[in-house]
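A single protein chain has been omitted; all remaining protein chains appear in their positions.
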Amino acid sequence: MASVEPTADLLDPAGPVEAAARPGAILSRRWLVLRRFLRNRPALLGLVAIVLLYAAAFLGPLISPWDYQTSDYTAFLAAPSARHWFGTDQIGHDVFAQTMRGLQKSLTIGLLVGVISTSVAAVVGATAGYLGGWVDRVLMWGVDMLLVIPSFLILAIASPAFRGRSWLLFVVLLAAFSWMIMARIVRGMTMSLRRREFVVAARFMGAPAWRVIFQHILPQMASLLIIDATLTVGGAVLAETGLSYFGFGVQPPDVSLGTLIRDGSTASLTTPWLFVFAGGLLVLAVLSVNLVGEGLRDALDPNARRARRRSPTDTAAVGSAR
Amino acid sequence: MTLAEEVRGPGPPGADAPVLAVTDLAVSFPSEAGRVDAVRGLSYEVARGEVLGIVGESGSGKSVSSLAVMGLLPPQARVSGSIRFRDRELIGLSDAELSRIRGRRIAMVFQDPFSALTPIYPVGDQVAEALLIHNRRALSKRAAAARAVELLDLVGIPNAGARARSFPHELSGGMRQRAVIAMGIANDPDLIIADEPTTALDVTVQTQVFEVLTTAREVTGAAVLVITHDLGVIAGIAERVMVMYAGRAVEIGGVEEIYARPRMPYTLGLLGSVPRPDAGEKRPLVPIEGQPPSLVDLPPGCPFAPRCPLALPACRAAEPELASVDGDARHRAACVRSGELAGTGPRAAEVFGAPPIVTPALARLPRARRRVVLRVTDLVKHFPVTTGTVLRRRVGTLHAVDGVSFDVREGETLGLVGESGCGKTTTLLEILNLRAPSAGSVEILGRDVATLDRRSRFALRRDLQVVFQDPIAALDPRLPIGDVVAEPLRVHGAGSQEIRRRVPELLTLVGLRPGQASCYPAELSGGQRQRVGIARALALRPQVLVLDEPVSALDVSIQAGVINLLDGLKAELDLSYLFVAHDLAVVRHIADRVAVMYLGTIVEIGEAGSVFTAAQHPYTQALLSAIPIPDPARERRRRRILLEGDLPDPANPPAGCRFRTRCPKFATLDRRQRDRCVQEEPRLTRRGALPDHEAACHYAEARDVL
Partner (left out) sequence: MVVGFLLRRLVNYAVLCLLATFLAYTLASLTFDPLASLEMRNPPPPASTIQAKRAELRLDEPIPERFVGWLGSVAHGDFGRTVTNSPITDELGRRIGVSLRLFLIGTVVGVALGVAIGAASAIGQYRLGDYVATIFSFALLSIPVFLLGVLLKFGALEINGSAGATLLYFTGEATPGFQGGFGAALLDRVRHLVLPTLTIALGQIAFYSRYQRSAMLDVLGSDFLRTAQAKGLRRRRALVKHGLRTALVPMATLFAFGFGLLVTGGVFTERIFGWYGMGDWFVTGVEQNDTNVVATVTLFVAVLIMLSGWLSDVLYAVLDPRVRG
């Protein structure tokens, strides 16, 4: 019978504590996310492109000697040159100044719509999902209502009201029609989170609903919300330019990329500079935003794909100008 | 049983040539952190008709190695070594070549029956498909469908003809697993690989599934590879056992040898960490400290050394080879000190330093003189029954809990056991809700919850806290554990000073370091996370703790540490536990009293020792007989009480005694006696020697089934 002495000196000094977790796991999540994002070339390029576009949109007009509203009576329909970088239009407007102004407007509208609609979606969806019962039914009925209304048409019909008013009204209306699907997703996730044990634990310790929602539920969805905000920006830019294309959005004398493309594309192939720059920047902006959104999704939450899948009951549709 | 003769393939080339020979198998995957060496040089053989059990904790490489045999690893996996199946090398074969072997020569049963079947095809079609793939010319579609029904019948699916047309979601987990087994044996394979085939299932179903696997083996004469994390499960059916750790085999040998005389400290610890339902007296459980190593850039030396109480400096220098012990070629262990563990060897508890059992001071007081802290009387909970996931319609009322009564006294642990769907979790949630139930009453510390207003309910929450099953889901992943533990204090208005004082105190109490307060849950192991959950529950100094399957999601070696902690805390803090679990062995270890639930009612309740040794109710007897015991000799001698079929629909329970449709006792009764079971619902009445032991059966009779 060999006797075996436990070699106490080799025991973990922490006693009952299990040995420290793998060193790899201690690297914070944020670092991992950042690394994953940085490794995603298209997303990184998109991010750089967005930053540059914003910088150009706001700095461009400062550099350019021309204002988007003043005409150069010595140059009508002039091709791009050192004097007019992007050329001029039929009445001598500098296309560069106009494009930058349009870009500014379109990007700002997109950003505002993204932020507003995501916030509304988060609050409405989480409230409906967490409280359930009649609150849920009322809120979701509202969501369904807005979902089935052909939003593009309604916005177009409402457009005469924009004339002479602030473009902010337009932003509010755009946002009003772009939060519903996200609210449904947030609601669905909240309902499954509500059954998650840490949320149940919070409830059983007596935490009030608002605390649970803001402390436990919404932070879980932070990544999803960021991604959605990003992708909504892209969608909103498309919706805005689409409506503006028909004259239902940003009203003259102000310009957006949509109005510029409309005005420019009616001309023939002989004056492509009238819309090519606006069109190119528009595509670049939306593409970049989408790439960043997808990149964030891959980096933040490799499983988020599942969450984006809509619940089977929301079959109603919205239109946005894709 | 003509199946075997009909489809029998050509016999093996040599009588004792192994069906499967794995040599020096290595599998690695790329990951964020680097290359994961999931399997690191694994060699084993399985002979014809033999049952080999592969045991290991999560991440030990046991599943990966079996997927490698099937050639079903994801494409990014790098595989090397050799896998010879009946003289044919499998590594390097094309998908087309492998697909002729898979399902025909080698079949696999996967862990999770809930996701193993394609949701959109009827079960019968999926079984028939397995036949048609390999017999396209010889078999007509109709013949295949007919054979599929035969197979479903063979694996014990009642009413197989009708069930063949069911979709997977319409079947219970046990039925689905049978269907998967039917698929596996369809082509009379030479090797069946069962990867944790019962982990997701209840014990009684587990028994049934193993019974089916045994039948399948008899019918097909196939070798069987059973992969599991539970040493008890395979004690009865395996002939040889291989223990895996960190991607390698650390011990392999005959099942009796391994269980009786383990020669590797890890095996020893693993065996000691399993609570024994058959133990006469409570014995300490062996916790194996630490957790399995990361398989990325594994340091040299024995991978178990950091957790091994017997580790020597030599252990950290080089990884020991799997060497035969005592000149027995069949029994091999990878440990430099395996020689010292020879003979009867030391008991695991001594080697691993298990804490002694402490009896709480309160327990010395007779039960009747202790205060009732939780009393549940005739509790009823109804749910509306709806069908479909999208097309929700109410079709009836589900009596999830239908008249449950019990009490918990100061300093005692009541174990509430039962299979999934018996209503134990609903009971617990009803108690925790602190709201008036559908019917009946819940009293906590003498206060009826129906009479509580908002403020007193909030105040009462301090005294009643909960620990959940899943240590991953139970903690908000975005909060550092200091905040997790502080949350109940914050909600109940504690000042920041008190929080600063209490958090380190609580962490120390559950065996964590105060310095870990800034860790995120993801940085902790499962056992540590469960300790955080316990610390959070203790923050408000409750008197009653409700524990919902607190250890069932943990690996066995970790589980023991948490059970020991709960045991110690109860004594130290004079707590009372309501302990809900499906694992009767754990309940046997921790509970003073046990209540067994079936279909929303309690069928037996009493002092734990009395219930376990002299169970009165046939259902309790069946449950107990299904618990696997990690003792091969004993396990072979045991006779299992098999329950027929599935749990009846809880929305439509049988009249009279709810258990009668599956009751083995009922089957032996004569007609007059049966009438009583059908017409009269049995009530809990005193049975057995102790005044405290009650069972709800007209024909109760004590039986020791362990």
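Letters A and B name the chains as they come in the text, with residue numbers starting at 1 for each one.
Heads up, the rule we're going with is that a contact is a pair of C-beta atoms (placed from the backbone, for glycine too) under 8 Å apart; a residue touches a chain by one contact, two chains touch by 3 or more.
Just so you know, these numbers come straight off a predicted model, no measurement behind them.
Asks: Which candidate, B:A26, B:V55 or B:A116, sits in contact with the chain we can't see?
Replies: The missing chain is touched by B:A116.
Asks: Which one, A:L238, A:V255 or A:L296, makes contact with the chain that was left out?
Replies: Reading the full complex, the residue touching the unseen chain is A:L238.
Asks: I'm checking contacts with the chain that's been left out. Which of B:A47, B:V180 or B:V351 qualifies?
Replies: B:V180
Asks: Can you say which of A:I63, A:V135, A:I157 or A:A209 touches the chain missing from this structure?
Replies: Going through A:I63, A:V135, A:I157 or A:A209 one by one, A:I157 is the residue touching the chain not shown.
Asks: Applying the definition given at the start, please give the residues of chain B touching the unseen chain.
Replies: Residues of chain B in touch with the missing chain: 70, 72, 95-96, 99-104, 107-108, 110, 112, 115-122, 129-130, 133-134, 167, 169, 180, 183-184, 187, 387-391, 393.
Asks: Mind listing the chain A residues that contact the chain we can't see here?
Replies: Within chain A, the residues that touch the unshown chain are 144-145, 148-150, 152-154, 156-161, 181, 234, 238, 241-242, 245-248, 258, 261-262, 265, 269, 275, 279, 282-283, 286-287, 290-291, 294, 305-306, 308-312, 314-322.
Throughout what follows, only the chains that are shown with their structure count from here on.
Asks: In the complex formed with chain B, which residues of chain A make contact?
Replies: Residue positions touching the partner: 1-4, 6-8, 10-12, 14-19, 21-26, 28-29, 32, 36, 196-198, 200-202, 204-207, 211, 215-216, 219-220, 222, 312-313.
Asks: Under the definition above, what is the set of chain B residues touching chain A in their complex?
Replies: 32-33, 287, 289-291, 293-294, 296, 305-312, 337, 339-346, 351-353, 389-390, 432, 457-458, 461, 464-466, 468-470, 473-478, 484, 487-488, 491-492, 511-513, 516, 519-520, 522-525, 527-528, 533, 536, 540, 558, 561, 565
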